[in-house]
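With one protein chain held back, the other chains of the complex are shown just where they sit.
Chain lettering (A and B) follows the sequence in which the chains are written, and residue indices restart at 1 in each chain.
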Amino acid sequence: MIEIENVRKSFGPLEVLKGVSMRVEKGEVVTVIGGSGSGKSTLLTCINGLEPIQGGRITVDGTVVHDPKTDLNKLRQKIGIVFQQFNAFPHLTVLENVTLAPRKVLGMSREAADEIAVKQLSHVGLADKLMVYPSRLSGGQQQRMAIARALAMSPDYMLFDEVTSALDPQLVGEVLDTLRLLASEGMTMICVTHEMRFAREVSDRVAFFREGLIHEIGTPAQIFEAPEKPETAAFLKAAH
Amino acid sequence: MFDTALTLKDLIFLAKGAGITLAITAVAVLFGTLLGTIFGAFKAQASALAAAPLTFVLDVLRSVPLLIQLILANAFQSIAGFGWSPFTVACVMLSLYTSAYCAEIVRGGIEAVPAVTRRAARSLGMTWAQDMANVTLPMALRVALPGWIGLTLGVMKDTALVLWLGIIELLRSSQILVTRLQEPLFILMITGAIYFLISFPIARMGGRLEARWREND
Partner (left out) sequence: MFNYTFHWHQALRALPDMLWGALVTIEVAVLSMVLGIAFAVLLAVARMSANRLAYGAATTWIEVARNTPALFQIYMAHFGLGSFGIHLSPWWALLAGITFNNAGYLAETFRGALRAIPPTQTRAARSLGMGPLRAFWSVVMPQMFRISFPPMTNQMVWAILMTSLGLTVGLATDLAGVTQELNVRTFRTFEFFALAAVLYYLIAKAVMLGARLIAWRLFRY
């Protein structure tokens, strides 16, 4: 379970998160929507400790993320994250991209890591690209590889930070299909996204971010069909 | 602070050595640049086949240690009976050595000028020489200048090698003082500081110039 309690985060004088609270249960899919600059993406990088926070508390399965005593490398092994930029490691083949962390971080043998990597890459539909370098892949393929790379660490949680925003429109579908597949398998996921149809389909709950706060949160039916706040309704109307 | 036997006279001796270093640098850079510009312009224009002999010679100048080149040049002039002084040998060899690097810089600069620009100049009725003088070279200069400043500094440092021919330039002067005074570290540090004082400001100026030009682009 991920518990976010009254989290505050600033970049210099700019306060991006102004006291965000949210709780994500095991097996739940939560999507986060909202205008750009509303702090949605920052929240994800705070959850796995890539960014420090200035107030509040985030706990993952009881571990306090920003406690100096927390072993972040250990914690990050159970939280996978996929970014908007694909961040493929260009000097490694697709297979090596996926096996690097299992081998070097978890200390797996090459054979064991290969086996997991092949499984995950088949899962995202890249079984025929194992020995290819990322530069030969389309954006959608690179993003699916990044998903497989995160999954190879057998994480308990997956965070997706606008994973389709840098893609050409015709490539968005294949990545969203991969996310749908993961959701259907019961993976605990937090997805920051601009894809409203996707949010509506896969989410257990939808959070609407506005000016560094969760403005409204509820089931897709509540948020999309009967939003309580006028700002939510206005945002959804503009997004369509 | 320093307990040293170094006197003002010794410092003047070092300064004279630095003067020789600067003199050889100036001559080598002047003639090396003139020759290098001609070589570079030729290489940029001529076919690879026509330029092959020149390319080979320049490549040799860049692939054989300068010290070996100086020794060879000195031996050659003695065999040929030129009767050149070591200073002349040093200046001739360093000029050729400089020209080899300068040619590459000039060629790079010329090739950085788009062919369309040059065609535009020629179609305005300019001759090849006019195009070079008024359009291509001024544009190429901007590309080439940072490299040329680096080359000048490199040549200044490489002049230290002429001490092998018996020329008392800066480093050799310091060596003479070291032998006499037996204070190697202190004297070498002063020598290093002099090299630094000559080199660093020019390097900085070059860096700043490059940054400013990049801004204007």
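Just so it is clear, a contact is a pair of C-beta atoms (placed from the backbone, for glycine too) under 8 Å apart; a residue touches a chain by one contact, two chains touch by 3 or more.
Just so we're clear, the structure is a prediction, and the values are computed from it rather than from any experiment.
Taking the complete complex into account, A:50 is the one of A:50, A:127, A:221 or A:234 that touches the chain left out. The hidden chain makes contact, of the residues B:55, B:88, B:130 or B:199, with B:199.
Checked against the hidden chain, the listed residues A:16, A:150, A:176 or A:223 yield one contact partner: A:150. Contact with the omitted chain, checked across A:9, A:40 or A:76, is made by A:76. Screening B:90, B:105 or B:171 against the full complex identifies B:171 as the residue touching the chain left out.
By the touch definition given at the top, chain A reaches the unshown chain through residues 48, 50, 73-74, 76-77, 79-81, 83, 85, 87, 89-92, 100-101, 104-105, 133-135, 146, 149-150, 153. Residue positions on chain B in contact with the hidden chain: 60, 63-69, 71-72, 74-76, 79-81, 153, 157-161, 163-164, 171, 175, 178, 183-186, 188-189, 191-192, 195-196, 199-200, 203, in rising order.
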